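The structure appears below as structure tokens.
Missing here is one protein chain; the remaining ones are kept as they sit in the complex.
Every chain is named by a letter (A, B and C) in the order it is written, and numbering of its residues begins at 1.
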Amino acid sequence: MTYLTLAATQGAFKTVTVSERTAQAFADGSWILALVYILAAVGALGALVTVVGLVLIYAERKIAAHFQCRLGPMRVGWHGILQTVADAIKLLLKEDVIPERADKAMHLLAPFLSMMATVMILGVLPYSPILQIVDLNIGVLYVTAISGFGVMGILLGGWSSNNKWSMVGAMRAGAQIISYEISATLALLVVVLFSGSMSLAEIVQSQDAGWWVWRAHGVGLVAFIIFVIAVTAEINRTPFDIPEGESELAAGFHTEYSGLRFSFFFLAEFINMFVVSAMAITLFLGGWMPFHIGTGGAFNGAMDLIPPVLWFFGKTSAVVFLIMWFRWTFPRLRVDQLMYLEWKVLLPIGFVNLFAAAVVVLYNLYPFPIIVP
Amino acid sequence: MNQLLASIAAYAPGLREWLLLTSVIFSIGLYGLLTRRNAVGILLAVELMLNSAALNFVIFNRFCMPARIDGSVMAIFVIAVAAAEVVVGMAIFVALYRYRGTVDVNRMDTMKDPVTSFEGPVAFNKEVLDNINKQYKSHHDH
Amino acid sequence: MGRVDFSDVKHETRAFAGVTVPVSVVPRFKRQTYPTRFLFSLKSLIDGMRLTFGYLVRPSKVVTRQYPENRATLKFPERYRASLKFKFDENGYQHCNGCGSCERACPNGSIILNTRKGEITGRNEIERYIWRMDSCVLCNACVEACAFGALEMSHEFENAVYDRRLLVYTLNRYAGPTANVLLKEENLEARAAMMTKLDTYGGPVPMNGHALPTVRALGSPRDEAKPDGKGAAS
Partner (left out) sequence: MIGPAIYTVMFWVVAASTVLFALAVVNTRKLLRAAIALMAALSTTAGFYVMLDAQFLAGVQVLVYVGGIVVLIVFAIMLTRSGELLEDHPTPERRVVGAAISIMFLILSAAAVWVSPFAEYSTGKTPPNDALSIGKALLDPGPGGYVAPFEVISLLLLAAMIGGIVIARKTPPPNQPFTSGGDLPGETDVYTPLSQRDPKRGGPVS
């Protein structure tokens, strides 16, 4: 008995998003309840942004340090656990400098655009069967589309700073993001093909009988690898961090930003890491589904005891760790190598993979026995 | 409360309001098309017009035959054509900028005269003109 | 790939323009096919990730030291260089005879030697050995240049000050001859007469002629050093 059927028989499983609850409350005429739902959703998003940002920045520092035989922050709080908080306070109190010749309105707008794109994606992720703010039936498309706003934020920030390094960084970022978005989308389409839906909640539920990364034999694994590489490039992290390239461009598009606005860019970058990891696990690693081997058994029962939210965040942290691991292992690519990787390696493989996936889905070809039901 | 909501809902947009909206957007795009001189600016205005046209398709689909999907399909075609148009347009503008140093449409008068196009405005002295034309030919012959 | 396997290198002799010379012949690189290169690069990526993960899971490899807390147990490598010091023997006598090798060896003029003619010995001897830490790069050239083993690099590293002028040190404790010369004189009082004790030993010596509130200017008499810093050298 799988998790879904088990949960369904016990009544625990019921995909009800917060927006559905709100609509129901409106229909029932209980305004207060609807208002509470809306406020709770907004508050939860804010809390999620804050907590994920703080945790990820601290984790990045600690993991980076240990990858390099260092200790990382150790002074503020136990093992430096309050270091990020201290840094956040510092950034908030810092003077907000706007360059004199900058395009002021655009300069102010850019970080908010960047942040907005990220937060808008957080709203559609299925954290658990009952913890999802809104489930769009075009969820995958929505996520791909909204990330375009992030590109605009970066381009705008680089342009409006009136600094040639910022602009070069911004144009590199723009070129890189829109190039790698193609590969990421091709990898997403494989899962859309297999699950037959673009709604994120339905994609998660379609993995009840096995995660797509191994249930779609080979094809899913290749798509997962392509997706991870492409999104690592899309969030501008090493080894694809030429838009920021400290040794060449100072800090790339956010060279001229300081204080609160810099922290917006910074936070957006880290939340983006969370978002793409969450997308990767939602599409390929079963989202909030627990890990099962075979059907029934004590092992599966034990796995079912762990709440879905923990599964979601645990898997997400694993992918986040993978991306951090990339960062502290690989050297930065040159611009031409970056474009080579996308257009001559990832894109052909992605197309072939998508074609193979289409064939597999169309003719129901599963060359290997299904190990995980 | 319900009365208030009902009075608000009385202003719900019908087909005519929607179409009026797209007309307004289209007219604004037309204004930009006529007044802008920067080629990129003109393209922005054209995008606006294309967009309102695509919206029109969807509006008609929604109000006149809601069970079908043809309007949406046409809108997708419009979006695809717009994308193709922008790609080629931007490539032309970038190439033109490299060659001419400007994307002002008023100065794209290459077809008028090879000399003015190549050098910008020059004094129309017969001697100078012949000289430049000669050099021009000698340069491009070999 | 492009790596040379040294077992493949052949050592031959070849004639070039009538001259026979020994040459090492490296075999031509084989051009790798696309899948080979792909798999090789994949393997190298995985190797790198394995290496970094190894560091992550082995905390014993951590090299960071928690400095102010571990001050008592702080250990330095043998050849760690933090500041220049004179070597003194068990009597407190120095080995510097003021030959100036270190001064000449210093790449940026951080060593200034004042020598004098010894009144009793009649030989050249050190009067004041000034070392400017503010310009020193701790290159160790002076220590290597010294033929008498008078200098060494010590591990005293906490040298931060608020005023750059406080980074000028006098290294010798006394103005006078070397330990060898002193030890030949048996009489302790006669020995003492050869030496002039320095009051600003080890401390800063303003090089620009101005005194600091607590530092006497170079060359000014001792009683002119006033706490108000007005006792500048005339």
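The definition used in the following text is that contacts are C-beta pairs under 8 Å (C-beta built on N, C-alpha and C of every residue); 3 or more make two chains touch, one makes a residue touch a chain.
Predicted model only: the values in this text are computed from it and were never measured.
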*Shown chains touched by the missing chain?*
A, B
*In the full complex, which residues of chain A touch the absent chain?*
26, 103, 105-106, 109, 136-138, 141-142, 144-149, 151-152, 155-156, 159-160, 167, 171, 174-175, 178, 181, 198
_Under the stated touch rule, tell me which residues of chain B contact the chain that is not displayed._
2, 4-6, 8-9, 11-21, 23-32, 34-41, 43-45, 47-48, 51, 55, 58-59, 61-67, 69-70, 72-73, 75-77, 79-88, 90-95, 97-104, 118-119, 131-132, 135-136, 138-140
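Keep this in mind: only the chains that are shown with their structure count from here on.
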*Treating touching as the only link between chains, describe the layout with one word: line, ring, star, complete or other.*
other
*asked:* Just to be sure I understand: the centre of a chain is the mean of its C-alpha atoms, right? Then which chain's centre is nearest the mean of all of them?
replied: A
*Find the geometric centre of each of chain A and chain C from their Cα atoms only, then give the gap between the two centres in Å, rounded to an integer.*
51
*asked:* I'd like the Å distance between the centres of chain B and chain C, where a centre is the mean of that chain's Cα atoms.
replied: 70
*For chain C, residues contacting two or more additional chains*: none
*Could you list which residues of chain A touch at least two other chains?*
none
_chain A-touching residues of chain C, taken from the complex the two chains share_ = 45, 48-49, 51-53, 55-56, 59, 61-64, 66
*Sort out for me which residues of chain A touch chain C in the complex.*
63, 65-71, 74, 325-326, 328-330
